[in-house]
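One protein chain is absent from this view; the other protein chains keep their places.
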Amino acid sequence: MIYNIPYIAVAALILIGLYAVIFKRNLIKIVIGITLIENGVNLFLITLAFREGSIAPIYREGQNQIMSLPVPHALTLTSIVIGVAVLALMLSLIIHLYRHYNTLDAHKIGREQE
Amino acid sequence: MNIIDDIILHSPALIVAIPLLGAFLTPLVSKINDKLRNIFVIFIVLFTSAIVLLLANDIYLVCGKIHTYVFGGNAPITEGGFAIRILFEVDGLNIFMALIATILAIAGVIYSWAFMKENTGLDKYYTLYLLMIAGMYGMILTGDMFNFFVFLEITSIASCALIAFWTNKGKAIDAGFKYIVVSATGALFVLFAIAILYGQYNALNMAVLASKIQFSFLDKIALVILISGLAMKAGIVPMHMWLPDAYGRAPASVTLILVGVTQASLYGALRMIFTLYGGKLTTTMNQIGDVSIDLNLVLGIFIVGLALLTIFIGVLMALKENNFKRMIAFAAVAEIGYMILAIGAALTTVFSTNDAGTGMMALKGGVFHILNDALDVGLLFLVAGAIYYATKETSLNQLGGLARNMKYTTIFFLIGLLAVSGMPPMNGFASKLIIYESTYQVNPILSIIAILCSILLLAVFVKVFHSAFLGPKLPKFDNVKEVPKSMLLAMGIIATIIIFIGLFPDMVVNYIVQPAVNALTNNSNYISNVIGGI
Partner (left out) sequence: MIEIQDFLRTLATNSGFWNPLIWGIIIFIALLIAYIIRGRGKKEYKKQTEQTKVFLSGNPELEKEEMHVKASNVYWGFMESFKWLYNGLEKMHTGNVSDYILWFVIILGIFFIILGVI
């Protein structure tokens, strides 16, 4: 049971993130929601890599322990880097939006007219 | 001769690497001279295109050939372990999509020369533009799931920044924000599905996954998430709403590449359905009396339902819309509906023993329509951009009588109009004819709705043609001139290809579309070639 807790945390993070994206009106809260989803997915990748009693995957002399899988760690690092880029882009767009509309309420920015 | 062989051998890497390196060289080159930068960017794109053509020639020479390219280790480090590497693989479908991307990229950079001339920050524009092209090629050519995700994100970051390029308009920024939220969410869910598959099979390579896949409950979840995520990026109703915002607000040259990116996402969905799950698609899911419900049937009916919704809502919204580019964007949504209609119809029949011919024909029509749609919709967006360039108007209500001043643009619009609404002898007719006939054999109602919506699509563009180009010469457009030559050249390239495909459809189907369809349906060949070929 104790090893299922990370998976429960993954589901919780993704669901909370989705809740924030769908029901929050403040643009920054929407961005926070996306970050939460991303963290959930990253946690999922890390959890997949872990084996009970494993050590960090660094080869050393005279050592024969189980190692955790290195590939998901590499994937997670890449995913974090991409996530930072997306986050920075979204926040900079929000700054521009605030300059134009003087509000961060998604409903007030409104739809395309014409 | 030897160097050409070398280039072909390394071409999958070069096709992605050259635009990527070019992107980061662009700011340096633009320090020297603006004109030099434009020439440099066009040179980069043309060079990439030449490599794509060389690779295409190589692929089409041998039937069913798959070109694999390995980044990283060839063999596992430990006995029985796994090789740490990323695979690029190119088969008929990949090269088909790469050819589409090539045409769009060439037209896009040539068009940008005059269209973006009056803007500032062009070094950043061209950097992002090349990044977007590199990401698109990467999505198309990669054979690795995680790599696919990375390129998906590269493309969406670059295109988001370009959609919001005209930052003096609040709505453009809003469209960019919506696009990045939608694509980030979609891509994260795709990554989640990839993680599920990785957790089960300990592999990221598509071919290895395809050979191992079992269709357990977790695989079902992964399939659902993959298809939904990629369908959102492809703009399928009801997840299409970001598309008119983004297409409508981006500069026309960017919209052209965005069309290609959308098609690349659709390609991703096709790859996932047919190659990754291809071996398990005929799995029986449930038995009700004598009728066994197969997975391909359920999936096919679901996709057909979404397709009908997509066609219908796309067309109806286009009919109402009065903003030129938003209207074309809704028409593009409807066109995507035709492709997935054919794909859904193919899914229901292509695996059965007695009706496989219909399925193959439908698939042929769907894949052929990907090419035609990219060209037709691309041309229409370029015309919309040209009209914006000449008049600075986006609303159709303000336009009128432009045919008197802009002769060539009018002719190009007429070609695009006929092609997109499936009128003979343009290319759209050939692929739509195949789609109508094959869906008629699946269910007549499907083709009736498809034809009806095609007529409505014609009505949409007749409205545009009437209100923008025909009518009396309006006094405020007295000084409007024909657009610069580079924009005409870009539109001319696409229009020529449209007419060529329209006049010789069978040749295109035989030489380009048929290998793509074979690559899609024959997934055991894919698995054995990619795994065994290294």
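The letters A and B name the chains in turn, as written, and every chain counts its residues from 1.
Note that in this section a residue touches a chain if its C-beta (ideal position, glycine included) is under 8 Å from a C-beta of that chain, and two chains touch if they have at least 3 such contacts.
None of these values were measured; they are calculated from a predicted model.
The chain that is not drawn here is touched, among residues B:Y69, B:F96, B:F146 or B:F177, by B:F177.
From the set B:L433, B:L458, B:L489 or B:I531, the residue in touch with the chain omitted from the display is B:L433, counting the whole complex.
Touching the missing chain, out of B:V16, B:I225 or B:V350, is residue B:I225. In the full complex, chain B contacts the hidden chain through residues 177-178, 181-182, 185-186, 189, 217, 220-221, 223-225, 227-228, 231-232, 238-239, 241-242, 245, 285-286, 293, 295, 298-299, 302, 306, 313, 316-317, 319-320, 322, 357-358, 361, 395-397, 399-401, 424-425, 429-430, 433-434, 437-438, 441, 459, 463-464, 466-468, 471-476, 502-507, 509-511.
Against the chain not displayed here, chain A makes contact via residues 18, 21-25, 30, 106-107, 110-112.
The rule is simple: only the chains that are shown with their structure count from here on.
Only residues 14, 21, 27, 30-31, 34, 37-38, 41, 44-45, 48, 71-72, 75, 78-79, 82, 85-86, 89-90, 93-94, 96-97, 100-101, 109, 112, 114 of chain A touch chain B when the two sit together in their complex. Note for the complex: chain B touches chain A at residues 84, 146, 149-150, 153, 157, 160-161, 164, 167, 170-171, 173-174, 176-177, 180-181, 184-185, 188, 191-192, 195, 198-199, 204, 244-245, 248, 322-323, 326, 394-395.
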